[in-house]
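Following this message is one structure expressed as structure tokens.
Yeah, one chain of the complex is gone here, protein chain that is, but the others are all in their spots.
For clarity, chains are labelled A and B in written order, and residue numbers in each chain start from 1.
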Amino acid sequence: MKKFLHSILITFILIVNLYAFSASYTYDNIDNLAYVVAIGIDTSKSNNLKISFQFTDTSAYSNDSSSGSKGTIINTVEAQSLESSVNILNSYIGKNVNLAHCKVIVFSEEIAKAGLSNYIYSLINNSQIRPTSNIVISKCEAKYYLENSISESEKLITKYYDVFPNSSDYTGYISYVTLGDFFNQITDKTRSPVAILGGVNAKTSDINSGSEDASSILASKSTVVGERGTENLGLAVFKEDKLVGELTALESLCHSIIDNEANTFLISIANPRNSENTIDLSASEYKKTSINVDVSNGSPYINIDVYLNAEIMSIDTNTDYLDEAYLNEVATSANNFLASQISKYLYKTSTDFKSCINDFDKYASIHFLTNNDWENYDWVSSYEDAFFNVNVYTSVNSSMLLTES
Amino acid sequence: MNLKNLTKKLAKQLFEYKPEESYDFSINNNKDNKNQSIQLADNTVKYEKDRKNQTIYTSLTINKENIQSIFNTLINSDIIIRDFILNARGKQYSAFLLYIDGMVNVNAINDFVLESLMLRNKANTYDGKEERIIHETTTNNITVRKIKKFDLSEYIYNSLIPENSVKKCTKFEDIISGVNSGNCALFIDTINIAFDIDVKGFNQRSIEAPNNEVIIKGSQESFVENIRTNTSQIRRVINNENLIIENLTVGEISKTKCAICYMQNITNEDLVSEVKFRINNLSIDTLLSSGQLEQLIEDNSRFGIPQILSTERPDKCAKHLMQGRVVVLVNGTPYGLIMPATFVDYMSSPEDTNIKPIFSNFLKLLRFIALIITLLLPGGYVAITSFHQEILPTELLFSILAARQYVPFPIIVEIVTMELSFELIREAGLRVPSPVGPTIGIVGALILGEAAVNANIVSPILIIVVAITAISSFAIPDYSFSFHVRIYRFFFIVLGFMAGFLGLGFGIFAYILIMCSLKSFGVPYTVPYVPSSSTRGHGYLVSPIWKQDTRADYLGPKKEKSQDKISMKWKYENK
Partner (left out) sequence: MNSIKLGNFEAIAIIVTITITHSILTLPKSIMVPVDSAALLNLIYVSILALFLSIIIYKLLNNFPGLDIIDISEFLGGKILQRIVGLLFLIYVLFVSSVLLRTFAHCLKIVYYPMTDLIFILAIFAVSIPISCTLSSETIFKANLIIIPVVLLGIVFLFIANTKYFNFENIYPLFGNGINATFIKGASNIFAFGGITVLYLLPPILKDKMQFKKVSILSTVLSSIYFILTIATILFMFSSVSFTNELMPLYSSVRYIEFGTFFQRLDSVFLLTWILAFFCYLGISFRFCTSIYKKITNIKSNKIISYPLTLLVLGLSLLPKDESITSFLEGTVYRYIFLIFSIGISLLILVLAYLKKKAKTIKE
């Protein structure tokens, strides 16, 4: 009798639980979900948000590739917040919108200038969104950015979104900024975040108005002409949560060098023996950048030592690349060039942007014993009067395959 | 009144305290008496050696008593002592023949030993005590004769045993080794010599290669239906007189013969008594197979997890006997039961000690992964696609979506259908007549699977999941164990469908609890990990054979040491 009642009880619990969780099941089942791969947030005319959701066309993933589809589908909704826009879109699409595979979140410049903290907090609060999605600030409309980020020869936009932030590793021209990093930096009162800067890529060379060297190229002003309509170059600088400026490619490289984010990168310096030419060096940091912040005299005095190893990539005629004197000259030229660029970048952040976007605050807090002392020091205003001393120590090893020309 | 009684009865049935009917047997492995037992074991070894080094006595009675004690003939059922009267030269001497039933050619004994010794013929009716005169001289009326005295043993050796290989032995040791290998021994009153006669005649292979436990580098013999042949196979491998094979009968009508085999100087006595107790206390009419016996004597049959190893290989039985386990053979079934058995034993194959440890450990890890895949892959697939899609890489997720675009069924229906069809194919494959067998395999697996995918009834990814699960289930060495895993995976599918990883976690927790609660003849199922004991040589991973110098202490063996610490004396002690 007891065993019979036992089995009745177990069956009852099983059936009840099967039914009870089925609500979650019908909500979450793979067949009933539409996966967003990118979100774009713009302002609309009526003070609402215009949010664009990018989906992929699943037939792009099947073997029969004769469908000739574009590969992505973009739906735009106007609403007051991200959650309400998802809500409205749910009834339009018919499937449940799921943000678990969202790779990129694009904000337009206007939204960024007005302040991003509310949006970032809502995004982090959402259990579906990954904290490892990338944040892009686009100089054009976010919707335009999403529409043009897939090139005609590609079918899988997700691959592009997965891979493009990794260029920070080998160029240093952008930074691998994720939602989680952004949130951490926004909530940290003494540091401000940066974001990837995206923009329009002019498809013809007439419209482009950028100059040729890396010192002033950024998104929408690069010299690339290609079939992808958008490009990501440079960084967007924030003070607290508002956009205050942009960094060019070279300035972004300086930012990456200080934060030890760039593994290898290319720099073009003036040839010490022939000022008309430039030499390209492939450099990498062999030691972490050493930062020392001295706060004893009121304004912070920040000493930065950068240690690089470099190989010469561009070859000049009639040069011996194993000649120590020549290599030393190249190294000195590189040191001077980089030191001046990094200095320029640092003074730009402290005097123009008035925003600390590197980790100097952490090194400064070493000198304080309690949070009270640290808060009384008021790092944010002290940073505006900071002095920087940048030393670059490059050791040029050799050229690549040729040792002499 | 009736209702009141009924309510009372119901309440009593539901809430009354009934003392738990748990059968709690554990092996007494008293470590405090360890020194005592080591001494006892050493004494026993010395005593046995002394006994065997004894020379054969002239008194038949003393010889017989010695033999009976060495071979434990009172309990050892296949040791036969045949007493008879030997006729030689008109005189009659008491004698007995000692042999092991099943190992000897009975016709040879009858025709060439017993007949010539017992029946009257010209050779043994030779009359008188005549001595043979070798030389005779007469000097001064005194006759000096050189005669050869009548020697019974010579006489018997030369004239009365027309067998091709007969040896005279003076020590018990020689006789015992001869009898163990299948010879018969002749003891005669008044002489201190025994004859070791070669009459080997055990049944050789109609013994075939094992069907279900195939290994590459080991013996290719398996058990047959005749219990005597099976016991002889084990005896040949063990080759030691301490192997006791006791006979029991089970079943009041069928009186099926069962044999309990154990090593007297190794196996724990409590274990042996427990096995005998359980088998002797079965009141059933018939026992037809070892599978039935297994179900009747195992500790806990509630969960379907096997607790007794079933094997058709005599070398596997011998290996486990040497470790201190008990083997039970049932007449009529080519399977032996080994007890106690733990989780580690079910995941081991007989090949593991035949090949190098690095290969067998690789295979063991593979089997463990196969176990996890068989149990959890279908349930995990359902759970991930229903609740946790963020784990999947984005491209894989979209491939699954693209593949499932035209499939009308939800994932749970797909997977249960495919798993059930696979079980159907497996079951049908057992009964397919052999000419048609391969064709059905091709039809079932390839065409049905491919046709189902092309008809958009199932998605291709699901076919892969089901196929990998099926292949992994075949990688588990033991049949009963893999069967229970196949059943349990359906529970995991339901749990995964119901509540995703929460349901799976509940299932895994319940499964681990069940494993930990099981005991096999007093040995916890998850030993030697939980409760922890030494894993030297007995853990899940195999250690090199020269490191396996002690027997598993959870079996409570009498003889813990099985090798010297340095067993490869050729390598280390000559330096």
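The definition used in the following text is that a contact is a pair of C-beta atoms (placed from the backbone, for glycine too) under 8 Å apart; a residue touches a chain by one contact, two chains touch by 3 or more.
Just so it is clear, the model here is predicted, and its values are computed rather than measured.
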Option touching the unshown chain, where B:G90, B:P162, B:G437 or B:P531 are the choices: B:P531
Which of A:N75, A:T332, A:S365 or A:N391 contacts the chain that the document leaves out: A:S365
Option touching the unshown chain, where B:G90, B:P162, B:G304 or B:P393 are the choices: B:P393
From B:L504, B:V523 or B:L555, residue that would touch the chain that is not displayed: B:L504
Where the unshown chain meets chain B, residue by residue: 17, 19-20, 22, 384, 387-388, 390-391, 393-394, 499-506, 508-510, 512-517, 524, 526, 529-532
On chain A, residues whose C-beta touches the chain left out of the figure: 13, 16-17, 20-21, 23-24, 27-28, 100, 127, 130-132, 162-163, 180, 183-185, 187-189, 359, 362-363, 365-366, 368-374
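Here is the rule we use: only the chains that are shown with their structure count from here on.
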Euclidean distance of C-alpha centroids - chain A vs chain B, Å: 66
Residues of chain B touching chain A in the complex: 10, 13-14, 385-387, 389-390, 394-395, 397-405, 410-411, 494, 497-500, 503
Sites on chain A touched by chain B in the complex: 1-2, 5, 14, 17-18, 21, 24-25, 28-31, 33, 35, 37, 56, 58-62, 98, 100-101, 103, 128, 130, 156, 158-159, 162
